[in-house]
Each structure stands twice: as C-alpha cells, then as structure tokens.
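A single protein chain has been removed from this complex, and every other one stays in its place.
Entry: subunit A
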Amino acid sequence: MDTTRRAVVTGMGVVAPNGIGTDSFWKATREGTPRLTRITRDGCDHLPLTVAGLIEDFDPVGTVEDKFLVQTDRFTHFALHAADQALRDAGTPDLPEYAIGVATASSSGGGAFGQRELQNLWGTGPELVGPYQSIAWFYAASTGQISIRGGFKGPCAVLADDEAGGLDAIAHAGRSIMRGADAMVVGAAEAPIAPYSMVCQLGYRELSRADDPARAYLPFDAAACGFAPAEGGAVLVLEEREAAERRGAAIRATVAGHGATFTGTDDWAASRQGLARAIGQALAEAGVGPDEIDVVFADALAVPAADHAEVLALGDALGAHAANVAVTAPKAGIGRAYCGGPVLDVAAAVLAMEHGVIPPTPGVFSTDYDIDLVTGRARAAQVRTALVLSRGLMGCNAALVLRGGDAGP
C-alpha cells in the first residue's frame, strides 16, 4: 500500500429521516429538529417497536430507473439516490472505469423485498418467486447495483460487520485508494422498518420500547431507555488527494485515521476498552493528538451501561481533553440507521467542519456524565478535526478521524 496516497471526500449524498440531500439534512441537523415518529406502516402497527426515524417523502419511482427498481429493495433505492447525489457533488470524476470502485456496509440487506418473495413462496408456490430474489435482499446488493449503474469496475466490497461497518467501509475505501484506486463510492443505507425486518430487531435488548417519540431515544440522559432505529444513510465519493487536486475538485475533508476492534456481544462494559483502543488507533494513524479533536460524534446508544462505557472510553483515549471536548449525537433526533448511522454522522461532521457549527443532541437537555454534551442549540466553533464513533449491537467498535478540507495531509 502507498500510504502517501490519502483519501479525501469530494462528494456527499444523504437520504435521512430529517432530509434528503445534504442541504436539508444539514439544516434540520443544525436546528436539532427531532424527527422520530410513530410507526404507522402496514403490517407494523401491532409490534412492540413503535417509534423510529422514517423517510416519508422519498419516491423511488422517478428517482431510480425501472430496470433497477424491479430488482432492488428500498435499502438499495436509498443507496442509489445517495450515490447519485454524491457523484453530482463531486462533479463526477472522469476516470477510467477500472479506477473507480464501490464499497458499502449493510447490517441486514433488503428485508422488505425478501419478505414479499418469501410470502409468495409459502403463500402460493415457488413459481411466484421472482429471479431478483437471488440478488435483491443480499447485503451486497447496493454495492453491486451502484457499480453496475455507474459502470464502476474498480475494487468493490461490502462490509457486513455490524453498525460500525459504516465507518469500516470508509476506511476500507481509503485503503483501496492507497492500493491504487483513484476514486471510491462508499457508504451505507438501510431500510429496516418493514414487518419482517422489525420482527428481526425485537430480540435486541437495547431497542427502545418507549411509545413517545420525544422520550424514545435519549442518549446520555438520565431517562435513557434504549435506541430507536431509523432508515436511510449516506454515500461519499472519496478520491486520491493529488488526483482530486489536479482536476480542481473541491476537497471537503480528509479521511485521516481509523481504528476497529471487537469486544463481543452482550457486554457493554467491555466496549469501553474496545472503543478506547479504536480511538487510539485512529488518532495514531491520523497523526493527531487527543487535544486536537474538536468534536466527537458519539455512538450514543442510550443504554446506560453503554453510554457509561463510551464516556469512560473517551477518558481513556483522550485523557483530560475528554472533559472539555464537545460531544454530540445528532442521531438522537432521527434514530440509528444501523450501518447508515455512522455514515450520516460522517456527513454531519464534514458539514460541521465546513460551517464551523457543532449540531446539538436533539431531545436531550442535560447529562449527568462528565462530558461537554452539546444540547439545545447548535454551537459555533472552529472544527478542524472530528472524531466519529460507532458500536454495533454484536460487538464491533470503530473510530474514524476526519480533518477539514484545507488541513494538510
């Protein structure tokens, strides 16, 4: 690997419960507008999971061509649309087809599509199962369809390693660039709010059972009672820095460092050490000291043991700076979109650096933890270096360090 080849962000696309497109997403994120709602979808209203972040104003027809529409699930529709936005934002680099690759992360694939075809199978018979069942519900579907639709024949991958996979995919794309790819389309989007997908989540002890959207997901709050899930996600275009500079692309941020660990299931106390190690690795790779972190986008699970472990991990990794650094969790307003969640946080972190504004943690007004949690209103601040954290329910932990677009390599 050529470590002098650094990955920079030149394009971003967002499909989130609080906005489609980075402009509307950022406006709502900066305002801290809570967008969690009661789930009223067909077949979902009898389940003990009642609050989520939903994308209601997205019409895949007209957004995704018919040819791709018939063979893809909603999670891929989101990914295709976010990829379109990101490529447009990047000015669609004119590169040979083998120079652009695709990497996505997925936690559960295309549940609604799979459910429909399995209902056909057991309701009528195998002759009613369409051939696209063979591709649409797999974890890899979004990577494959972004690649096919854009004609991108560079290194392609899908990471199926839990929510932290959203950050790991970005790191993987950065390594693909070190290995020679000129550009990577990378991100994650999820669509877990459909009957079968929701039933699959009911076993998660960390899932919030609260039925009041204003009380369902309150990380670092004394009333924390678990997390609300969400659909949506984000896609980035990463490019090799020098190539991006040569073509005059606007560099929005640098992917500076990453770390990943695994601490197993059902032990949030153990995630303290795992997360601290991931942060340490990310800082070391980025070559930045703890004091240089201007904001932390927290994992913010809203399970007391997990929140406590995250606060302790910040202390372990950042030392005295942990009590002073701004910590925020915009996902409290929209829910956790599984692998899409940390990628939305990366998009928010890039926007925070560009605008000099740290968005607040919606719905949370105070915390008993010894951290500087940004609550209430957005905070003006010079943000040159951001740390984004993610933990999965199955034990993966990841940390990603981003630097502002004008920071040196």
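Assume a contact is a pair of C-beta atoms (placed from the backbone, for glycine too) under 8 Å apart; a residue touches a chain by one contact, two chains touch by 3 or more; residues count from 1.
Assume contacts and distances are computed from a predicted model.
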Per UniProt, what's the omitted chain called: "histidine kinase", "ABC transporter ATP-binding protein", "Acyl carrier protein" or "Chemotaxis protein CheA"?
"Acyl carrier protein"
Of the candidates A:48, A:62, A:131 or A:248, the residue in contact with the absent chain is A:131
If the hidden chain were put back, which of A:70, A:320 or A:380 would touch it?
A:70
Could I get the residues of subunit A that touch the absent chain, sorted low to high?
65-71, 127-128, 130-132, 134-135
